[in-house]
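A short write-up of the structure that comes next.
Apart from one protein chain that is not included, each protein chain of the complex appears where it belongs.
Labels A and B are assigned to the chains in the order they are written; within every chain, residues are numbered from 1.
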Amino acid sequence: MELNDIHTILIIGPTTSDKNVDLSTALYDTVDILHQLGYKTWIIVEDPTLLLSSGVFFDRTIVEKVTGDNVLKFVQKFHPDAILPIVGDRNALGIISSLNGKIGTTRVLGATYAASLATFKRELFIKRLNKANLPVINFISSDDETEIYDFIRSIGFPIIARRRYSNRHSSGWTNINNLFELDNFMALEDIDDTKIEIERSIRGFSEYSFTIVRDRFDNSSLIGTIEDIEPIGIHHLDSNLISPAISLNDSKLQRLRNYSIKLARAFNIVGVCTVHFAYNHVTNECFITEFIPRLSEETKFLEYATSYPVATAVVELCLGYHLDKLQLDAGNPFNGATEPFVDHITSRFPQWETDEQKYLGPSKTSNSSIVVNGFSLEEVLNKGALNDKLNNNFDRYNKLRKLDDDELFEKIIHPTNWMLDVLLEAMRRNFEKPVLSEITGINLPYLATLQNIIDNSLIIREGEIDGNNVERMVEMGVKGVGHSKLLLDSSDIVTKSVVKSKRAISVANNKYDSHNYFVTSGITNELELSDRKKIVVRTPIITSKTDIMIRQFVLFQLVKSIDQNGLEPIIVGREPWNAPLAMRQKVIEIDDPHMEMKALKLIPDDSILNIIDLSKNLIDSGDDRVFQFSPQEIKNIDLTGDTSLRVMVITDGNNFLAPSVIFRTKKDNHLYEVSSVNNFMTAKDRAEVAQLIKEELADEKKVAIYNFEMVENNNHWLVTKKYRGMTNDIIRHELASSVHVLDTLVKLLLGNKIDEDLPLEKVFNNFDEDYLLTIDDKRYKLLDKTGIIDSLSDLRDHGKQKNHH
Amino acid sequence: MKRYLILEDGTVFPGEGFGSSIITTGQLVISNNRTGIEQSVTDPNTEGQIIAFTIPSVGSSGINRDFYESINSQCKGVVIGSSSLSTVDSSVSFEDWITGLKIPGIKGVDVRALSKHISEHGEMKASIMDTHDEHAIDQIKALVLPPDLVKRVSTRQSYPNPNMGLKIVIVDLGLKYSILRQLSYRDCNSIIVNYNSTAEEIENLHPDGIIFSNGPGDPQDIPNAIKTIQILQKKHPVLGIGLGNLLIALANDCKIEKLKEPHHESSLAVKEVASGKIDFVNHNHSYTLDQKYIGSSDFIVTNICVADGTIEGIRHEYLPIMGVLFEPEAAPGPTDGYYVFDEFIDLIESVKKQEGARDQWN
Partner (left out) sequence: MAKEIIDGQTMTRALTRITYEIIERNKGIDDLVLVGIKTRGVFVAHRIESRLKQLENIKIPVAELDITPYRDDKTHDEKDITNIKAEPLNIDINNKHVILTDDVLYTGRTIRAAMDALMSAGRPKKISLAVLVDRGHRELPIRADFVGKNIPTSQKEKIKVSMKEIDGEDKIEIE
C-alpha cells in the first residue's frame, strides 16, 4: 500500500562540495527504482555531470545552486507532490529544515522537519530525546552560577566545559575531572555576556553506529552495526571501522537496537536512520550522540558489507511500501524484513593523501577510504590498515623504532593516523596492554589482535616458515610472499587462499542474489562462473572523490556493454566495487586486496577474452589481452590559446571515431565550455581535425582510446596534448558520447571493426540532444539544440572578431 | 593441536583444538546467532549438540555469566572460525571459558564451507576427533544418538519460583531460565515440574495457566507429554514454546515435519498474521508444523516466518491454547517477542473473567 497521492518527486541532488561523500550509486539506485515504479522524477543539481549514468532517468533536471531558496522557488513553480532529501547529503536536510510551513501540500519523504532540524539544533535534539526517554548527553549553557553548579552536581565528573562569547565564538573545550580543575576553570574571569557551556564528558567511550530502516506501519529492521576501533573524540570517518560491531554482547546489542528503533519512532522517520552511540564498557553508560535520517557514507558501507539493497529499499519505504513487500525492480518482489546476517567482517580504513603523521580529533581529516573483507580481525587489519602496499607500514615501523620510550609514549597520548603502528611498536617493547587500552580508548580485543600479528610476524622474520605457519599466515591475511602457492590441495590443509561469497548462508538471505566475492582463506572455493567468455576488468585503489565517481561510471558502462555483448563481466578490484543494484545480478565482483587472483588461477585462462586494466601502472604488459584504460601522456606542448578543442577518439588500429568534441573559449574574461560541438563544426574544421587525428594515430595498430587537446593558432588547430587512454574528461564529455565510446571499446576488443571510408559526419556522429554549457568551470547550463547553436555562434563570432584585431 | 570435525557423511573439516581434548560426538547444528554464545552453550535445547557458530571473532564481547540459561553447560562441543583472544570487558576469554566448562572445541574451521554443506545436505551427526581415518568415520556412522534428550535436561524434582501473581505450572522439557525471568517480571507464581508429570499431578497444583517449555530433540520421543496436554488443554489455558508448541500440535492430531533449512538464528523476522506487524525474534528449531494439518484443524495461524513462510505461532479457535515455535524470551536476540507472555497472561485473565461471569449466574 504505497502513498497514492504521489506521482512527481523532486530529488534534492548533490552539491559540488568536496566535503560531501560520493552517493552516486545510491542516487542511481534511487532514481532507477522510482523510474521503474512509474514515478516522475525531477532533480535539482549544481553540476549535471555529477548525475552520470543516473542522468538518463530524470524527467526534468534543474541546474541551480542546491539551496533552500532555489528548492522553494521550484516547488512554488511546479508543485511536485513530494521532495526526497535522502540522497542529498547533509545539505538536503538543512534545506528541508528551512522549508517548514512554506511548501503547502508538497510532502517531505524520508526525514521529517523535526528530524532534519534536530540534526542541526542541539537543543531540539536533546529536548526530543529526553522526552522520548532516550539517553542523551545533557548540556547546559548559562551565565547563572547556581544553575551551572546545580547541573554539575546532577551529572558528576568528568565534564567538559567552554565559554561562549557574545560574538558567538567560543573557547575550546576543557576537560574537567575534579573539583580542583573546576575551580580553576570557574576562576577565569568572564567578559560580559559570556555563557558557560558544560556537558558530561564521554571522552574515551567506545563509538558504535546502528542503522535501521522503518516503514510507515512502524516495522523496523536493524540493517547493520558498525564499531570504531578508535574511541569517541576521533571523527567517525577518520576511525578504522568494523562491521558488524563485534564487541557488543547480547544485552548491549539489544539495548542499542531498541534505542535506535525508539528514536526513529520518536521522530517518525520513515526510511532510514543511522544512530550513533557512545558506550562505556566499564560503567555501562550509554548516550546517543547523533542521528542521520538519510543515506550516507555509512549506509553505503553497510550496503557493501551486507548486500542488503539499502538505497532501493529506503526509497520504497519512503513511498509507503510495507517492509516485507518491497520490489528489487518492477515485478521482482523482495522481502526487506530481514536483519542481514553476515559471517565475515567488513572493515573501512581511512586514507590520507600524505605519508606524514596526522593528528586526529573531532574534525575529519582523511581524504578517502578503503574497504576490505575477512573472517577475522587479523585478516582485515593485515589487508587494510596494516597493508604495507597501501600505507607504507614498514616505513612507519622503521621510523617508530628509532623513537625512545618517552617519545613513543607521547605518540600514544596524542592520537595520529599512525596509531595502530604506534601500538604495534609499543607492544613490541612490552608496554602493558591494559594501560595502552586505557590511554588510547582502544579496546582490548584489538590490542590482542595486534599482539597476535606481532607474534606471528616474528616467525616470518626469524625465517621459521613451515607448513603450519604458512597456514596461519594465510588465515591472518598476510600475503605477498607467495605463501598461498606453498599450500597443496590436501585434506590436511586448514586454510589456503580461496574466494568466498559475501552473502552469508541464512534462511533470511536466500532471496537476494549477488555475485560479490572476496579473496580470503578457507578450504573450499565458492566462485561460480558461467560458460560465457569473460572480460576481466581490473581496478586499482583510488582515493579522490572525483576518481571514485568516474570509476563508478566507467565500470557500470563497461559491465553493461560486456554483458549486452554476450560476455561475462568480472571485476577484480583491490577494493570492493558495489555495482548499482540493477547490475549486481550480472557482474561477478571479486575483492582482491593482495592481487592474488591471477596466481590462484580460478578463472580458466582460456575463457578470458580480454583484460581491461584501470590501474596507472600495468603488472603484466606482456599479455596481449590487456588493455590499459588509464591515460598515458604522449604529447604535451606548452602552448595555450584562448580557444581550444578537446576530442575523444576511439580507434580499431585502422579507422577511428570521434563522437565527442568540447569547445572552449574565453570571452569577456570568462571561460566558456560547450559540449558536443561535433554536429555544429564547420566542414573545414571537421576535415582539419580529422586530418590531425589521422596523423597522430599513424603508428597506432591496436584498439585504443585517445584524448586530444587542440589549440587554435592562426586560424588553424594545433595538437598540444595527446593521451593514450581515457582521461577524467570522460565525465566532461556528453554522457551519450561517453557511453558510446565505452560500448564501442568493448565491441572493438571483441574483434569488430569500424567501417572503412565513413563520411566525416558519421565519424563525428553524436547522439546527443541536450548540451552542457559550462562557465568558468563552475556554473552550468543545460541547453537544447537551438540554444547551443545560438551560444556557439555567439562565442565563435566573438573569437573571430578578436582574431581580426 | 590439529583436530578434525568429521561429519556423518565422511566430510572432514580440519582445525585447531581448544578446550577439552576428549573425543565428542553429537548432532551438528549451525548457529547464525549474532551474540549470546553464553546463552547458546548453556541452553538445555542444545543438549547433545555440537554447535558451529558462524560469526567471526567469537568472544570479543566478553563472557557474561549472568546470561546463563541453565546452571551447567549443555552442548557437546563448539566449532568456530576465528576467536578473539581478549574481551572488551576484561572478562575471561572465550577459549579459556570453554576450557573451564570442559567442552571440546575446534577453531580455524572454514565454518562457511561447513554451513554451506549442511544447508545442502541437511543436519547430521558429527564428531570432533584427533584423526580422520576411515575407522573414525565408521565410528560416527555406527553411532546412534540417544533419544532421551528431554529426560536428561528436565528437572527431576518440582521446584517453585514464587511470586505474588498468577500461578503458572511449567512443564520442563528443557526450560531456559529466561522464560522464568519473563514470568518473574510479570509477577507470576511459577512451579516447574518434570516432563513426565501426569495431568492429575499438574492439576493438583491448581494452575491458572500451564506452559510447555522449549526443549531438545523430537517431540515424538515423549508421548506421555502429548497425553497430558490432551487432558489439560480442555480445562486450562496452555502456552507451548518451541518443543511445547510441537507437542500441542501432535496432541490435536496435527503433524510436524523437519525443516529443510533449520532455523538457528537469533534474529529472524516473524509476522503477526492479524495485524501485519513484523517482529524480529530468536529462532532455534529444526521442526515445524505441517501446514496441511493446521489448515484443517481448529487452530488458526497467528505468526509466520517472513523469509520462508514457516508457521511460527498458532492459537486454538475456541480453547485457550496458544503456541509459538520461536523463542519469545529472546536470550539471545531482539526483545520484540516478549509480548507473547503478555498475551498468555491476557488469555488467562480473559478465561478467568468468563468463568467469573459464569459463576455469578450459576
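Here, a residue touches a chain if its C-beta (ideal position, glycine included) is under 8 Å from a C-beta of that chain, and two chains touch if they have at least 3 such contacts.
Treat the numbers as computed from the prediction; the structure is a model and nothing was measured.
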(Q) One chain is left out of this view; which of B:Ile23, B:Met124 or B:Val273 touches it in the full complex? (A) B:Val273
Q.
Touching the hidden chain in the complete assembly: which of A:Glu64, A:Asp218 or A:Asp642 does that?
A. A:Asp218
**Q.** Missing-chain contacts mapped onto chain B
**A.** 272-277, 300-302, 315-320, 339, 342-343, 346, 350
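Simple rule for what comes next: only the chains that are shown with their structure count from here on.
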Q. Distance-wise, how many Å sit between the C-alpha centres of chain A and chain B, to the nearest whole number?
A. 42
Q. In the complex of these two chains, what residues of chain B are touching chain A?
A. 2, 12-16, 30, 32, 34-36, 38-39, 54-57, 60-62, 64, 67, 81-82, 84-90, 108-113, 115-116, 119, 132, 261, 263, 265-269, 271, 276-278, 280, 305-308, 330-335
(Q) Quick check: in the complex, which residue numbers of chain A touch chain B? (A) 206, 217-219, 221-222, 244, 246-254, 257-258, 281-282, 322-324, 335, 337-339, 341, 343-345, 374-379, 433-434, 443-445, 447-449, 451-452, 475, 491-495, 500, 504-508, 510-511, 522-524, 526
